[in-house]
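Sharing a structure below in structure tokens format, with a few things to ask.
Missing here is one protein chain; the remaining ones are kept as they sit in the complex.
Coming up: subunit A.
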Amino acid sequence: MMISNGIEDEEKWLAEGIAGIQHNAFYLHRALDSNNLREALKYSAQLLSELRTSRLSPHKYYELYMRAFDELRRLEIFFKEEDRHGCPVIDLYELVQHAGNILPRLYLLCTVGSVYIKSKEAPAKDILRDLVEMCRAVQHPVRGLFLRSYLAQVSRDKLPDIGSEYEGEGDTVMDAVEFVLQNFTEMNKLWVRMQHQGPHREKEKLEKERNELRDLVGKNLHVLSQIEGIDLEMYRDTVLPSVLEQIVNCKDELAQYYLMDCIIQVFPDEYHLQTLETLLSACPQLQPTVDLKTVLSQLMERLSNYASLNPELLPEFLQVEAFSKLSNAIGKVMEAQVDMPVVGAISLYVSLLTFTLRVHPDRLDYVDQVLGACVKILSGKPKLEDSKATKQVVALLSAPLDKYDDIVTALTLSNYPRVMDHLDAGTNKVMAMVIIRSIMKNKSWVSTSDKVEVLFELIKGLIKDLEGISTDELDEEDFNEEQNSVACLMHMLYNDEPEEMLKIICTVWKHVMSGGPKRLPFTVPSLVFSALKLVRRLQGQDGDVGGEEVPATPKKIFQLLNQIIETLSVVPAPELALRLYLQCAEAANDCDLEPVAYDFFTQSFVLYEEEVADSKAQVTAIHLIIGTLQRVNVFGVENRDTLTHKATGYSAKLLKKPDQCRAVYACSHLFWVDDQDGIKDGERVLLCLKRSLRIANAAQQMTNVTRGSSGPVTLFVEILNKYLYFFEKGNPQITASVIQGLIELIKTEMQSDNAVVNPVSDAFFTSTLRYIQFQKEKGGAMGEKYDSIKLGG
């Protein structure tokens, strides 16, 4: 309620002020029209008296000021035309000083002063000095600020700058600089003082209002930056030290922050670069609460933009030791602002790092230095819990990754992992993921075991359980994604040298091993395949390596693989292990290492026997075994017999009849490898098929007994297809008549009373018959072969 009244009152006061200005402006205009100087001075003074109010907020006061400003423009034009008022400007300069009230007097004085300078009847510097000095009389912050900003406004195009018409005859750029500097200093003092003007409880409001006026002060710096005559030397020796002195001495947080930012924004980058030391030395002297991180970040951003736009200037950056100066300054700021939160400190270093990466991308030592400084900050503190600080650390660590496209570079930074150590486990993982993604995105190969070692040290949050975080709490989806990423990562670890590659694999293995049962199923397959890839490579080069001693032999790798897969037993993941064994076996086969391959098969069977208990899993497993075994050709007769015998035996021992049946007919392929040198044992093929047929029959009968109806004929049709396959491949044991018999059998089954119509199996059968018919009609050798099969009906 009170606030709204306050606002209403203010509106009222503003309206009164405006009305006062308008009223006097009317008479002022009349006086101007009739060239009546005395009246003009009288009414302009009255008009300006409206600006003496203390009741308006800066915002409203500005409105009033602007109206008065417009009127002063008219008055200034009038003053310029001496023939209208008949008073020499020098007399006018005295005349306006007769005004009784200080504020109107000084506004008028500034107005005449600007005309006086323009007339060039007196040295500009003397007039400027007088004006800026006389304005001291207004000590009220808001009124003083506006008065001085008026002074700045009317004088800015009349400064004795180089090339300006006001230069020369003792008026130098230095005079212009001194004038602006003094006005700036006085305005800043007033601005800073503003905070002490009101009652304490309105502090917040006051600060807000004060902030609204900051551009009035900053304008002076802008004017300074526009003075052509300020060269680097003058900026370094005069302008910057003076401005900084004022900033430091005012001891005000708001002002210091704003003005430092102003300096950085308005003056050229080139000057910043050359005066870096001076500028930075002011920072530790500022109030401890000043948001220096933003200020310095701005500076570094500007400098790095400057550097990237002007690559030819890089030597200059080196020459002035920009990096070490910035780095030192940040260190000093940290010392000065002991209360700076970690987040602030880190974000400062993020800025410095960004600067370094952009300006000195080749200086990895700089990057490492920055990271080292961060380690210093973080050490001795508990792990970060502040999420903002954590974000900053992540940003810090991500920056080099983004820049270098190549994680390998980051891996050479000794402080990189030390920074990571300070992250909490969760963030550590996030960071690890960032690293992995970066590698994947940039397809950067990690090619030595040393680097792999570092890399895995970095991402150890993903590789093993870290202290303080329980795996139970993990989101399964996230966990899977992380582990899949790790698995992907392994394929980016590559070296053309088999020896080094083996080292890499061993290193990875060492790390992966500690991953625990939850991670191994994800990581082991990748590792295995990575090793197998190496095996394949060696297999190709086998002949070439000749006499040289090659430690990285397939044999050695297979030994390692054995160990690797074995660890899965702790998970346990028998099915996975079985698959991997089979892969290895196949690879060993390709390397012509019979005992090794045999051993892998043995391992597979052992797993099958001892670990794979689930019947469905068994079915899958046995099919895999059969499939692999079928392709393996390294074995001698004896070994092969043992293995095929085992496979066939296990097939027939599956739980469900249909599974038995299918496994057994699959075994038939073990005896007929459709290769040039492949085994072709027609008899045993037929045996398998007959056996499967018997099982199918048994299955049918069992259905009859248990369900009261015979099952579908699918199994028979499947077997028929096998017959046809071997028939076509030329297995002498498979004759047309056998096929004929089977067809008849199926037909009978389908027509039996108990038969259940099953569209799927019927369609399957019909298609098969149609295939036979097709082959018959196609003619040629195959057609002739099929000719003897009668499809009947």
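Methods note: contacts are C-beta pairs under 8 Å (C-beta built on N, C-alpha and C of every residue); 3 or more make two chains touch, one makes a residue touch a chain; residues count from 1.
What we mean here is this: contacts and distances are computed from a predicted model.
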- Task: Match the chain absent from this complex view to the correct UniProt protein name in "AP complex subunit beta", "Translation initiation factor eIF2B subunit delta", "Vacuolar protein sorting-associated protein 26" or "Tubulin--tyrosine ligase-like protein 9".
- Result: "Vacuolar protein sorting-associated protein 26"
- Among A:11, A:33, A:63 or A:94, which residue is in touch with the absent chain? A:94
- Residue of A:8, A:33, A:133 or A:641 in touch with the missing chain, whole complex considered: A:133
- Message: Of the residues A:144, A:417 or A:461, I need the one that contacts the missing chain.
- Response: A:144
- Item | Residues belonging to subunit A that touch the chain removed from view | 52, 94, 97-98, 100-103, 105, 133-134, 136-141, 143-144, 189, 193
